[in-house]
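Notes follow once the structure below has been shown.
Every protein chain except one is present and positioned as in the full complex.
Up next is subunit A:
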């Protein structure tokens, strides 16, 4: 179980997150939603200990930063330089870096995990491609494969559904269901707004503070949208079926 207690983040004196407390159960698939700049990425980074933060993050009762192998992180697409000279295979192999240890080359087990993960996201045939020569959806699948190959218990994914194709979306939804059946914990950041959000067990609505934490149906109310987006709410949010939290 992941327990976040009173987590606050400020960047150079400007508060980005205020006293966030939440808990995630094993097997739970939780969506983290909120407008641009709400602090979704910041919350994920703070949970991982990658942002300057105050508060406590415990996983199964022990500070998460002392057991980083149990958690895996899929960064927001925009954070990666897709021209970096590296192949699909070597990106997924990065998941083994920590467990192999300094100076060790990947052995059979590492190769098996890598190839199984690539196969799971249907990218094994493209394993020798440079990542820059993939579509956005394929790139996202490579990062999901890297997360799978790490065999973690807690998955933190930053906007995995942004800019992907139908096939990737189907694969990802399927994998999330499988992981949650294996009692893994998943926290997924999202821009989407609409029926898609019903695929989560629970939604966290964030805008600097945690505004709502409930079942999707209970969170997706006009009242809550207004609270999250304030008076600057774009007009398209008034039509719930097609609503998207876009930039």
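Observations on the model:
In this section, contacts are C-beta pairs under 8 Å (C-beta built on N, C-alpha and C of every residue); 3 or more make two chains touch, one makes a residue touch a chain; residues count from 1.
Note that in this section contacts and distances are computed from a predicted model.
As stated in its UniProt record, the chain not included in the shown complex is "Metal ABC transporter permease", which appears among "Metal ABC transporter permease", "Aminotransferase", "2-oxoacid:acceptor oxidoreductase subunit alpha" or "Carbon monoxide dehydrogenase, large subunit apoprotein".
Touch with the chain that is not drawn comes from one residue among A:91, A:148 or A:204, which is A:91.
Contact with the chain not shown here comes from a single listed residue; of A:107, A:132 or A:230, that residue is A:132. Contact between subunit A and the unshown chain involves residues 12, 45, 48, 50, 68-69, 71-73, 75, 79-81, 84-87, 90-91, 93-95, 97-98, 100, 102-103, 105, 130, 132-133, 146, 150.
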